[in-house]
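All protein chains but one are shown in place.
Per-chain numbering from 1; labels A and B assigned in written order.
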Amino acid sequence: MTDLIFNVFILLTIIPCFWVALSSNIVHAAFSLLITLFGIAGLYVLLGADFIGVIQVIVYIGGILVLIIFGVMMTQRGKLLPLSIQLPGKLFGAVLTGVILAALLLSATRTLWPVAAVLGEPQLTSAAIGDLLLGKYLIPFEIASVLLLAALIGAVLIARRSVRGE
Amino acid sequence: MIPENFIQSNLQGISFIGPELILTLAILLILLVGVLLPYWRHRILFTILAVAGLAGSVLPLWKLPQPAPDLTYLSNLFVWDWLTFLSKPFFAVVGVLTILLTQVTGEIDNSEYSECTILVLAVTMGMMLLVASTDLLMIYLAFETMGILSYLLVGIRARDERSGEAALKYVLYGAFTSGTMLFGFSLLFGLAGSTDLLAISQKVAFASQHPQDRLLLIVAILFFLAGLLFKTASFPFHFWCPDVYEGAPTPITAFLSVGPKAAGFVLFIRLFYPLFATGHDATIYEAVSGLDWPSILALVSAITMTLGNLAAIHQNNLKRLLAYSSIAHAGYLLMGIVSLSDLGLRSVVFYLVVYLFMNVGAFAVVAMVASAGGSEEIDSYRGLGARAPYVCVAMAIFLFSLIGLPPFAGFVGKVYLFAAVIYKKIYWLAVVAALNTVISLYYYLRIVKAMFLEKPTETIQIQVPLSSRVLLLALLVPTLGLGIYWQPLARVVSGMF
Partner (left out) sequence: MFFDFANVFIFIILGLLMTFVIITVSRLLAPRVSDVPDKFTTYECGERPVGSAWILFNFRFYAVALAFLIFDIELALVFPCISVYHKWLKAGSGLFALIEIAVFVGILFLGLIYMWNRGDLKWTKEVPEEMEEGLVLEEEKPITF
């Protein structure tokens, strides 16, 4: 059963990727990305990373993707210009992707990964993450807030400028 | 999980990140002042606050214990060695120079000034954290703090399309390469089961005995090389550099050309040294066998400097020219990494310090001339020597130092770099670097010639205010001083590794 669900999520992740990369309609690409991100969230959950899975849905689908679609809607009026990639670019991309894919597949299958013994069903992880954020990773946690603050200020500044500049 | 242990560790280690805490406080203070007071009147106030924050941030360093290579703190997230100890003041100086340059040239609009200072401080904080981190998670967070906020800095200039375009290019390349680097990190984490660099290097040394694991190591290292080469603007991730440097406000360009570049090189040392060299002053690159890494890096170094110098020849915009020159310098600096010896690392750090003053100096002159009524094109430098002798002499000194001519600091730095490569018997790289120096002579001297030997094509009056002159003097003193009396710096640097 888990295998079946796993395969479904794999397909949900991979197939829309082709649309994202190859579609000439940017709105289609954005919506395909939505399905991909959802599939990845499912994979996270199946890997036992429940917290990351939920965050994936909240932040990526609920936030970033909405922003992307927003951006598409906002910048273009009327008919969308079709996106196209020239053949040399496509070929180069295909070769590069192929090489990287082959290297990753080979190394992933050959490597002697240190594997922990699997103890039944994975447990909820958010409590462990909370302990780490308040304990070992306290400084990164606080630094993240400074990063978010500075990013907020900068992003809002640039967005505000565009309002004034219109 | 016992929280008490971590509370103890966090409370004890907090004094080690004193500089970052002070910078954070300065950021919050500037933000509050900006909110409480009508923001467009107080340019000088923000400058004072930011400079005070940066200057104050290095004060706690001298209260701390003696640095040691294995002195880690905050649950092994950071290390307190000489590299950390020296890098923090270095980045504070980078930040101060950037803020002062923005102040004297008036490049950033007053309505965006407080945000600009906040971003500069935050990037500086990120760079300080980056050089101290020994944990992949912390390294990535600091790397992104530096990265994301510098994308914003590039795009900060209002109503300027070039600035926006530069920021977009920087974001796209940056996101791609840092994502690639993160993938590399994840592969290393998967192999070692830990994010701690020490644990990873032990595991890597162990794994490289097994032929099955080698491919993964190679892929991982290639992946995080992408991030490092991007930050240092080296081949094949240098494309963004000219456009971004040209489009960004000039003080920010100066900041990017020394700050994140230096942080990238320090990260090179942090990541590569434990992975490649199994002992200090290692002659062995056994750690990751399968590929001849020194030769690959040497090739990257040679291509980087040659590309940078050849492309710089045809540039008429000084910022673009200096951008290509900065690519070339990344190639020179890589020579020190290639040799992977203590001597090489020392020469990299030495050259970075020297490069800070001469490169910021060159960009400072460009910014001052542009803000005093000239432009960034070489045309407005024709015959400038007669009208603004002080600025032009300063520019000439910075350029001579960038070439690496004897009485100036750049010469000493280059001697160290060449020595490191020759010591390792990589003669061909030394020859390529020497040829490149000759090429660079041509385009740097073109500017000097335009300033002093050509007739002016424009008759604009260049008036450089006193504050700018003082700032130039502050940059000239180390550029000249380190060229004549470099032993103290050399001694400090040689104590590091």
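To be clear about the criterion, contacts are C-beta pairs under 8 Å (C-beta built on N, C-alpha and C of every residue); 3 or more make two chains touch, one makes a residue touch a chain.
Computed from a predicted model, the values in this text were never measured in an experiment.
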| item | value |
| --- | --- |
| Candidate in contact with the missing chain, chosen from B:110, B:295 or B:316 | B:110 |
| Sole contact to the chain not displayed, among A:10, A:103 or A:155 | A:155 |
| Footprint left on chain A by the chain that the document does not show | 2, 5, 45, 48, 50-51, 53, 55, 58-59, 62-64, 66-67, 70-71, 73-74, 76-78, 121-124, 126-127, 129-131, 133-134, 138, 141-142, 144-146, 148-149, 151-153, 155-156, 159-160, 162-164, 166 |
| Missing-chain contacts mapped onto chain B | 2-4, 7, 24, 28, 31-32, 34-35, 38-41, 43-44, 103, 106, 109-111, 465, 467 |
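The working rule: only the chains that are shown with their structure count from here on.
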| item | value |
| --- | --- |
| Whole-Å gap separating chain A and chain B, where each centre is the average of the chain's CA atoms | 30 |
| Touch list for chain B against partner chain A, complex | 1, 3, 5-7, 10, 13, 17, 20, 24, 27, 31, 74-75, 77, 112, 115, 118-119, 122, 125-126, 129, 137-138, 141-142, 144-145, 148-149, 152-153, 155-156, 158-159, 167, 187, 190-193, 207, 210, 212-213, 215-216, 218-219 |
| Residue ranges of chain A touching chain B (in the complex, touch as defined) | 103-104, 106-108, 110-114, 128, 131, 134-140, 143-144, 146-147, 149-151, 153-155, 157-158, 161, 164-165 |
